[in-house]
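Selected chains only, in their assembly positions.
The letters A and B name the chains in turn, as written, and every chain counts its residues from 1.
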Amino acid sequence: MLVVMKPHATPAEVEAVVEKIRGMGLTPHAIPGAQRVAIGVTGNKGAVEPGPFTALPGVADCIRVSQPFKLVSREVKEEDTVIDVGGVKLGGPSIVVMAGPCSVESKEQLLEAAHGVKKLGARFLRGGAWKPRTSPYEFQGMGEEGLKLLALAREQTGLQVVTEVMDPETLPLCVEYADVLQIGARNMQNFSLLKRLGTVNKPVLLKRGPSATLREWLMAAEYVVAHGNYQVALCERGIRTFETMTRNTLDLNAVPVLKALTHLPVVVDPSHGIGLRRHVPAMARAGIAAGADAIIVEVHPRPECALSDGQQSLDLAEFGALMTQVKVIAGAIGRPVA
Amino acid sequence: MLVVMKPHATPAEVEAVVEKIRGMGLTPHAIPGAQRVAIGVTGNKGAVEPGPFTALPGVADCIRVSQPFKLVSREVKEEDTVIDVGGVKLGGPSIVVMAGPCSVESKEQLLEAAHGVKKLGARFLRGGAWKPRTSPYEFQGMGEEGLKLLALAREQTGLQVVTEVMDPETLPLCVEYADVLQIGARNMQNFSLLKRLGTVNKPVLLKRGPSATLREWLMAAEYVVAHGNYQVALCERGIRTFETMTRNTLDLNAVPVLKALTHLPVVVDPSHGIGLRRHVPAMARAGIAAGADAIIVEVHPRPECALSDGQQSLDLAEFGALMTQVKVIAGAIGRPVA
């Protein structure tokens, strides 16, 4: 249930509602809005009776939330969530471009990539320090050394850093060095990790699991939000289907459906989505046309030498051409590029 | 194998190659091109030796075709196939819009839809006279009466008519009344029907089966082409995945991959693809941004009364808004709307 306060409800009135909810053994979640405060109620087994709340001073309305996801639902918060990352606004009117290599491989590689994508218009630098790899014998990432290089690249370029968190042990390091914490597709339902992310003060980029339904994905986001961290963005990166010509099947249907169901920003990853370098630009264009708030693209100074994902990474010239196309499509639908 | 003739090869030289191929027990397929003629060779078990051909007068080159689909492959014909339907060019620089109801339901319904979509910019009228329905107890279409109404609508509006062929029995009627013959998703591998379509002189719109790989789909097109009909367009209409929030999963990854593999025009059907009326425009935009040559959209004067697919049909006002968006995206990528 959602208790919606009147526009000018006082802090004391809000607090009284919060106390009332706690007194019933339930959990209140105050959801800040531009116009007024709303308080989500979770922890109930069955339906919550609105009676006790509607009578309280400052309460405008009590709304039943029909979806199994509550706090991330548009029913609970109508206006878009905009995440401010060092001044770059994710989820607002502007399209945001994130770019960089799959893995941090060396100082030279990362700085060349960072300066290159920065110059061409990216606002975020992506790069993995710990890499989830199908085989234990493949390159597993540079670890903390990689994080330090990402921080150095930020210092030199002003790009915001997004990197993947793989486990609770390395979470504090990632929080220390990165600006946005990515949860990879394979960890989308690593609930222990999601709960931990609910307690940190850094935005989370939650990738969709390869066979996760939209409902399960939203429920995974709900784990983070319900544990206290409201800064969550969803990243579509392709689902697993029977088709083998493409690495995954980028599911752009998810974009408009999510934008209708949730207030969280939606990001599209065309690189993992289609997995074929030459077709990444087409899917990036399509993602923006479908309504995504941002794209995240793998860029490597020399894709043919990449230690991971070379087959789907753009080089800097290709990324430059992509940026031109991104601006054209964004412009066509009336959105600037951040 | 593909025997490529020199730009100024004479008809007699072409004929000599064709005879040589026949003489070896194989099948020649002369493929007309803007610059020069090429002759595909099929029917061989193993690789065909180029030797006997390279020596013939007028022969420029012999190329091995590595894909299992031959005649529909870009290896065999580099330039785009453009299908001229009553002056509307499908597969050329212009984006083509096809629109109309799922089923022909009545004279009033069809004419209202036809005049409406014509006025708003569509060039093709879609509408089913025989409907493949999951249940034998659902509306199965008006049959020949429906075809007559489609012809009447064409007469009144100048729209080209695309309608679904379900079996060999009704094929002659469809050929008589329609301009483009649609093969539905469930019949994509109805090989008997595909062979028949190879013998008629009408363009074919071949929808992708719900679990067909791109390779299988191209092989299905190859059936039609190998039996003599080169006018085939491919229509992506969503594949079946685990996701249940959308009716199907429109696979836009197919668009750039197909455009690279084949010279045939690629059409996107956002209506069946996502199956949710409010999200059809987003997927139409994304389809064009991904590189589709045309879109086919379900439009009904009163979707809430439709005998089939009402939940995914636009009304005329929504279709008008969609056309505006189509023009904007098409313009952004430098393509006019036909």
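As a working rule, contacts are C-beta pairs under 8 Å (C-beta built on N, C-alpha and C of every residue); 3 or more make two chains touch, one makes a residue touch a chain.
Since we're looking at a predicted model, the values are computed, not measured.
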Count all the copies in this homomeric complex, not only the 2 that are shown. 4
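Basically, only the chains that are shown with their structure count from here on.
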Interchain centroid distance [CA atoms averaged], chain A/chain B, Å: 38
Can you list the residues on chain A that touch chain B in the complex? 211, 213-215, 239, 241-246, 249-253, 255-257, 260, 273-274, 276, 278-279, 282-283, 285-291, 325, 328-329, 331-333
